[in-house]
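This report concerns only the one structure given below.
The complex is shown incomplete by one protein chain, all other protein chains being positioned as in the whole.
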Amino acid sequence: MRKVRSPGAGETAAHTVTHKPLRRFSIVLQSIWRRGEGKFTLIVLALWLAVALVSLVWTPQSLWATDGYHVWAKPSASHWLGTDGTGADVFSWLMAGSRTNLLIVVLTVALSAVWGLALVAAMVARTPALAGTSVVVVDALISIPTVLIALILAVPLGASIAVIVVACGFGYGLNLARVTRPAALLAARSAYVESARANGASGWRVLVSHIIPNILPVLAVQLSLSAGTAVLAESGLTYLGIGVPSGVPSWGHSLATSVKLINVFPLTVLWPGLIVTVVVVALNVFGDVLRDAVDPVANPALRQAVAQSAGAADNATADPSAAPVARNTGVAEIAEDDGEGGER
Amino acid sequence: MHRGLFDFGRSHASRRQVLFGVSAEVHAGECLAVIGASGSGKTTLTRIMLGLAAADSGNIEYRGEGVGRGSAGSRALRAESAIVFQDPFGSLDPRWTVERSVSEPLWLRRRALGFAADEVEGKAAQALARVGLDPRVFLGRYPCDLSGGQAQRVAIARAIVANPRLILADEPMSAIDVAARVQILETFQSILSGEGSGAVDTATGQPIRPAIIMVSHDLGVVQHIADRILVLREGHVVESGPTDAVLGSPQSDYTRQLIAAASL
Amino acid sequence: MSIQVRDLTIAIGGKSIVSGADLDIADGERVGLIGSSGSGKSMISKAMLGLLPRNATASGSIVMGGTDVIGLHERALADLRGRYVGTVFQNPATSLNPVMTVGQQIALPLKLHYDLTKAERAERVAAMLAKVGLDGEVTGKYPHELSGGQQQRVGIATALITSPRFIIADEPTTALDSVTQRQIVDLLTSLVDDAGASMLFITHDFSVLARATTRCYVLDAGRIVESGPTAELLALPATAQARELVSAARLLTLRAGGKEESHD
Amino acid sequence: KKDDAGTSADGSATASTVTIGLKLAPTNLDIRNTAGSALDQVLIGNVYEGIVARDSKNQVAPAIASSWEESKDGLTYTFHLNKNMVFSNGDTLDAEDVVWSINELIAKQYHDADALESVSKVEAKDASTVVITLKTPNSNLLWTLTGRAGLVFDKDAKYDLKTEAVGSGPYTVAKFVENDSITLKANAKYWGKNKAKTPTIVVKYLADDNAAVNALKSGDVQVLAPITENLAEPFTSDPSKYVVKAGDGTDKYVLGFNNASGSKLADKRIRQAIRYAINHDELIASRGGADKALGGPIPSLDPGYEDLTGLYPYDQAKAKSLMAEAGYSEDKPLQLTLTYANIYGTELGDQLRSQLKPIGIDLKVNVVEFSTWLQDVYTNHDFDLSLVDHNESHDFYTWTDPTYYFGYDNKDVQKLYAEGIAATTDEERDAKFAEAAKLISEDAPADWLFNYRITTATAKGVKGFPFSLNQTVLPLYNVTYTK
Partner (left out) sequence: MRFVVRRLLLFVAALFGLSVVVFAALRILPGDVASIMAGVNAPPEKAAQLREQLGLNRPLAIQYLDWMGALLHGDFGTSILTGRSVTSLVASRASITFPLIILGLLIALAIGLPLGCAAVLARSARVRAAFHVLAIIGGAVPALWSGLLLILLFGKGTGLVGILPSQGFPMDGWTTPGQALLALILPALSVGIIVGASLMRYTRSALGDLADSGYIDMARSCGMTRTQAVLRVGLRLATPQLVSVIGLTFASMITGVMVIENLFALPGIGNGLVTDVGNRDLIAVQSELFLLAAFFLGVGLVVDVLHRILDPRLKSADTVSEVAA
């Protein structure tokens, strides 16, 4: 029975999403944009993405254009934020750093999501032994600081992006598992999952179509927090020499190298610190607004859009807002409806 | 069609036995009501019947076949039954639209029932209409935009959409105002009679008349719809029989207490 | 204590929930409030306690024993609550403090309003526990260690420990089986009568309503549509909304002597 | 902390404690077994004394031996020791201790024992005369004895060398916190004329540049040696409160090539191209301008120094054409990896990378931990280019050892060096070394980026702190601080 390919999760998912997925996406964006903090985070994140992309093909100065005669220069027309200790353009390095940090954030978030969800799946599994063990293991491992993991990893790997990604992804995955577990458990033990199971839904299908959508709000918040923390961790670990290797631009690199000069020219440290702070704020806020926007339970606009498109698809003639808002439909009305429904 | 539930007990992790030798049976087109105090094991009984929980001893028979782990009988039972849970909102995924929730059993059973993918939406709309909800209005809604009565009706639509032969309804009327209760009962009655269920039993050529097992603590409701009653107390069957007999001339003290308390 | 509610209007986020409600509860009177789900019953009771959500605005007047509680300072409201006004909540599981023992919970209003020694408090709690029919040994237990009926009694004990002059009971008996339900209602009415207090009783269940109140109001979509002595109102409802509720209830009332036949 | 020891007439006070901020911290005090100039810097001349010492011009000076003679054939050295010498624990120090110390070093192969390979015998003629006999003449011997090889330990003292020190110098170690600080107290039993002027000297190790600058600013330390020149600005601009000065040293920042056959750099044209392509002036300028250009393996304070900077002047065109000859260009670059330890910072690597880019070298910079460098580069010779500050003086011999990590093997150089070592006069030695150095430089087995000069910053009232060579020889007895 297991071997027969039952109508997969994708089938239903695709089915629902056929009602204009783009529209749904734009509603979500609009919902975020409508809020003041949503505007802020969208702008910051879009700018980040744009700068990262642009830096792949263009930076105001080449990263490797070092002018040893003008190190630690003050901001000028050719060097908007001045130069660093090698005489390279700080602005260009910060621009290029944005792509490294973006990469780190994306990889860390992806790893922590995969690892965290795997743990969640184990923790809400129907096998008590698996569920019990994984819960306890998570509770134990979670108390080990990320930096310790990074230190141990940096031992064989040396300073590298992989150290940051693996250490942070591992740690944040544990956190994520712990934080989302109650919501996941609620979904996993819910009546709708039981009835789906009674109808023959597989465990995988339940995970993908019921549990994950239901922990999505918590997940959104947690992942964006992880993203923010990954940016912070990058700067910390790079400063400690176990993060981004030298020669690779990153904000942590800019921060760590300019830290030395704080006494002479404090402004140099200001920029990377400011960027990190602003981006982390944006990421944290993004989690909150994303949760509110993407969750149909919390976002009435999204619900309305879905209802409208469903109503329109179902019966083109009916104006959904004109339809009776059936609350206290009387007994008589039911019988009538019943008959109609039966004949269709 | 015959469905027998013979003699099974169940113990929980806490090592406390919850059900003691409960036997019952229900036939097509018939409603069996299970009543009893809170914690007497009613929900557990329904869960065991559907294989959502396992009994420690005893056996369940469905259409003449034993229902054990992985048996043909259990597959048939799962494929042909539906459940309505006590809590209307709990049984609907809060992040799924009504349409998706109602059509989920259809998707899961499409092959077995043998219809095309493009029929699904129509069937879901039809089921909604049958419980008195306008599909144009409700298909696209999310559970949080529904009132309790509406949610309950959606859950029932979901239960009846795939033409099950057995419906288990666990206190489907709790926390719902009386007007809404009446609507739901009407729906059940029409389903029991086989009216417009839309599906025909291939063996007999008759419309499918499902059996309903309903758990309830509202004796008024029970009297209204049930053909037979099973009274549970602390896991034991204290009394069972036709509705009129049990409510009219109760044999056990406990049943008498229940009736006395309800009928003021 | 007598209560006069005049032109009470409650809005949340610009949406009107209750509009222009007038209610009177005379000294020592037990008054019911019924209405379909979401009609605003709980909001009215919360307004009386000054417990409306922060984004809610209330206007009109609620005069309790001479003071208008609307717009009253939180400090003054707090002095009123628990001392002159007691509340029994619908769901004890979500209102009894899970980290307080039953004894601490029941003693809380005493502690907040009266200067008593520990021993005196313990004595009163013990007496109150006896009145609501609970064993002395539950004093040290936590709410989650009690059954639903026991929890509900703890809630009643907490509401009544200071012998308040006015009790608000918001659906205190839902989710309980009929036997327990009846016990709780009888307990509550007798305790209220013994203390000579007034009570506002919110419920869906008409048999409970009839038993617990002498007069009642019908609320629909935030408006009081009808009021009158309970027995009369249930026998002969004047408005369509009340009629609908009452006829549905009647249909589902348990009748000794067998099942009612026609039902369309 | 800086409680006043005495107040002079004009109201200024001489501090009883001076705190000195240094950079590289020793991990233990075991000067016999643990390498690293951090130990030499703080212990030699302050706590331990050698049979001879080194002055601030890198010349040999009297210490435990007040005078010495060298035989004509260069095979016998006779040392006349001072009288009435004692260790800090009260034991007398005489020829026996000297002989025992040197013999022990050779027998147990303590650090630097290989420098005494040519020694055949060490004897005490009497209590104050020590004779060292050599198998072959060694013009470096005396200088070698100024370092660890010539240190004199108390034969009879038992102590844990890692955490304690018993020597005959003007100071004793009162407290040692690894990687953090050493507290030196004046040796009450000190026998000689270099009596400590300040009773307590605290050496504080400040690895972080910023921390170091803050420490001097806040008065937590009175001296910073070295200070990164770029960071000295707040001090240079405030001469009323601080003195900032650069001193000479023997630190050679060597961009070493892997010369072994089979290496990408076995092709001389590429090595030469790299040397032409590097703009040393720019490198020095970016570091603040104090360092000195260095064209060959011998720094100005070492014997055989000659200005070789003219051999490979900065000439990008020439570099490009050499690379083109070897078959590389900017469009078709040669991939090379520069591996170096993280203690030198990332700037140099980044700068070299950009300087080599236009001539067709794609330099991958791999900054690793020092241990990793030791393993990969130093031991396994697994590298293309490497960057090390070879700070030791008189380490020219590394170019004559084909097994050293450069893998440089030039018979002419080896012959010249041997002749120089065997020389019995300094002039002869210097000439041979200079000739060899020129040969090496022409061969381009490495590029000498610059001769690092130490910038030291002190508070205005600090006197007697040596500015030259203070990373290897740091006599502290003369240091005082007057507020």
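First chain written, first letter: the chains are A, B, C and D, and each begins at residue 1.
By our rule, a contact is a pair of C-beta atoms (placed from the backbone, for glycine too) under 8 Å apart; a residue touches a chain by one contact, two chains touch by 3 or more.
Fair warning: this is a prediction, and the values are worked out from it, not measured in the lab.
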Chains in view touching the one left out:
A, C, D
Given D:Asn210, D:Thr236 or D:Gln414, the residue that touches the chain left out of view is D:Asn210
Quick one: say which of A:Thr146, A:Ser195 or A:Asn299 touches the chain that got left out.
A:Thr146
From D:Asp55, D:Glu96 or D:Asp220, residue that would touch the chain that is not displayed:
D:Asp220
From the list C:Gly60, C:Gly82, C:Gly149 or C:Pro237, pick the residue that touches the absent chain.
C:Gly82
To test your reading of the contact rule: which positions on subunit A touch the chain that is missing from view?
123, 132, 135-148, 151-156, 175, 178, 181-182, 228, 232-233, 235-237, 239-241, 255-256, 259, 262-263, 266, 269, 273, 276-278, 280-281, 284-285
Contact residues on subunit D toward the hidden chain run 1, 27-28, 30, 33-36, 109, 111, 114, 160, 162-163, 175, 177-181, 183, 202, 204, 206-208, 210-211, 213-220, 369-376, 378-379, 388, 390, 392, 395, 398, 403
Provide the residue numbers of subunit C that touch the chain removed from this figure.
46, 49, 51, 53, 74-75, 77-83, 85-87, 89, 91, 94-99, 108-109, 112-113, 142, 144, 158-159
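In this section, only the chains that are shown with their structure count from here on.
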Centroid-based (C-alpha) most distant chain relative to subunit C
D
When A-B and A-D are ranked by contacting C-beta pairs, first place goes to A-B
Gap in Å, rounded to a whole number, between the CA centres of subunit B and subunit A:
41
Using Cα averages as centroids, what's the distance between subunit A and subunit D in whole Å?
52
At which residue positions does subunit A touch at least two other chains?
327-328, 330-331, 335
Two or more other chains touching the same residue: where does that happen in subunit C?
36, 244, 248, 264
Touch list for subunit B against partner subunit A, complex:
47, 50-52, 75, 78-79, 81-83, 85-87, 90-97, 99-101, 103-105, 107-111, 117, 120-122, 125-130, 132-137, 139-142, 144-145, 147, 149-150, 158-159, 162, 179, 182-183, 186-187, 190, 195-196, 198
Any idea which subunit B residues touch subunit C in the complex?
36-39, 147-149, 174-179, 181-182, 185-186, 189, 217-221, 223-224, 243-244, 247-248, 257-259, 261-264
Can you list the subunit A residues touching subunit D in their complex?
62, 64-69, 71-72, 85-88, 158-159, 241, 245-247, 253, 257, 259-264
